[in-house]
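One structure is given below, encoded as structure tokens.
What you see is the complex with one protein chain gone and the rest in place.
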């Protein structure tokens, strides 16, 4: 009997409550402005310029994106200001990209802004971050003739793809992970508007919360390789190893990395062993006509090894000089260190560490043409 | 007479395994890595230690129950401690259960409110949840047990969604093992984290319904270790995926693990995760509520479904209490700590039992 009653009450409840919620302020989908990109530009120590891009679905509108900018001191305050400008309710649950300009990255407090977004349950963790050279606002407001929607354009550009494998694809989680983890320093892709196109110029390396240097894609690829990325972007190698100037491109690169430390905090030493497999897709240089035998290829491999070892060593030495550790090398010391690991220990280790790089390249094939 | 007896024995081996298993997994596991964060990366192995503790404490429970194969803990209390003292203790347990249930529900509902149902009050969701709860509990312990089995198979698939975090994570975080030095940190983690493995102690209440009581220990143990394994997977993947700072400040780390991945057609798996979690909450709370109802029935020595409605009304009141969140939090955490008492309670009963036996022998 009670069960019968329960059914009836449950159904009635559902009806009544369903009717009630309509009264609650539940904004239907079409009246919501879903922010796709948010950009922060540095003004001075206290204030910043906040710009959002919202895709526009109405076919009558001239532009496919609405953009709003406000000057504000706090992120949430800025969002309230934008609500005033917009005809729709601003929500962040489809946020895709966060942009900072270079000045903000060098002087502002990126961590604070991102932590605010990280805490917001509306925002997913897969929001990508990028640093803009000039101004984020300009980038969002510019009319790209062949890209109708900046929201999709930027998002697709920053997505992982094999030819931009140097890109760390930093998302909010990655940033929070690297900045809060005392063995890492964050890296963020650096983009710039190049006439009508946007281009990934390189990677911004952070020391703690501040951007200190911009590195080239080739150098950034080394970070990815050391971090153990399995498939790398095509390797573009310029070398001079006794055969004059040579230029070659290794494609479809598979990478395998082994790092070992000597577990000694006082005289730290690291051995990095990289194994690279790939297809030689293009070659320009003196040996062009005798690369058909296994022996000559083995020779070439040796030279490539030497060249890569030099490059990597040079780059790592540079990083050590700056005392930054974007690839998390100090993790190999933390693993064997009892007690609390701190950022200071990382800086100390990184400035002292002696690195030994060994590269083993194997060219599996030379492409489909003989 | 014989039919009446066979009707009382309801729970077969599967039921016992999954009752122990599903009741343990509630809201606790969602924030387990955060509760254990005082240990930093070394927390990964903590659930295994919990498992050992749980196995050890399970033994006195089964022991005391096997001395009274047809009585639950409430009755045993009355038999061993005398009617009045027993009744007082029982009342205390019932109140503890109610606050504990209210704590779980309130915790979950606030989580729902902050992730899936933003800008909504929780009255409606809580009300509907409790209606469903009444429906499940009124079916008796067997219906709860069946629901537990169902829950396990429906939610176990979510393990798959942690594989993104696993792939992204770093194995080296496990090293060095046991990298903590102060006993205080360990104690803190134990105190806050053990909560998420509570639930197996309910075996003391449904023990009389178990068909194969001799094997109840083994079956419960299997259930406990399934849960412990799940907890271990959770903490292990969290340790791999997060930095120590994140472990400490991300409250519901499991949800963030789900956030790590996406499908082409569904982007936020954490929303599905947290809403599907209602099954786990229901199975946990239903078992506790059933026990509380049994407790009331022993207190007033009468069986009726009316108590169920009264209990649920009390829970509703506690969850929607017009007091500050702070006070509620305090109340709920203290109920949790009292829950630990229940785990050690059978040891006391064991002693009383042995003393009484000796006295009888002497007389």
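Order of writing sets the chain letters: A and B. Residues in each chain are counted from 1.
Rule of thumb we're sticking to: contacts are C-beta pairs under 8 Å (C-beta built on N, C-alpha and C of every residue); 3 or more make two chains touch, one makes a residue touch a chain.
Everything that follows uses one rule, which is that contacts and distances are computed from a predicted model.
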Undisplayed chain, where the name is taken from the UniProt record, one of "Spore germination protein", "Tryptophan synthase alpha chain", "ABC transporter ATP-binding protein" or "Branched-chain amino acid transport system permease protein": "Spore germination protein"
Touching residue (missing chain; options A:51, A:72, A:94 or A:330): A:94
Touching the absent chain when the full complex is considered, from B:271, B:308 or B:342: B:271
Options B:125, B:261 or B:339, residue touching the unrepresented chain: B:125
Interface with the unshown chain - residue positions in chain B: 14, 112, 116-117, 120, 124-125, 128-129, 132, 135-136, 139, 143, 146-147, 149-150, 153-154, 264-268, 271-272, 275-276, 278-279, 282
Interface residues of chain A (partner: the chain not displayed): 3-4, 7, 10-11, 14-15, 17-18, 21-22, 26, 28-30, 32, 34, 36, 55, 57-59, 91, 93-94, 96, 122, 124, 151-152, 155
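We adopt the following convention: only the chains that are shown with their structure count from here on.
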Averaged-CA centre spacing for the pair chain B and chain A, given as whole angstrom: 41
Of chain A, residues touching chain B in the complex: 2-3, 6, 9-10, 13, 17, 20-21, 24-25, 121-122, 124-126, 173, 176-178, 180-182, 184, 331-332, 335-340
Sites on chain B touched by chain A in the complex: 40, 114-115, 118-120, 124, 127-128, 131, 134-135, 138, 170, 172, 175-176, 179, 181, 241-246, 256, 259-260, 262, 267-268, 305
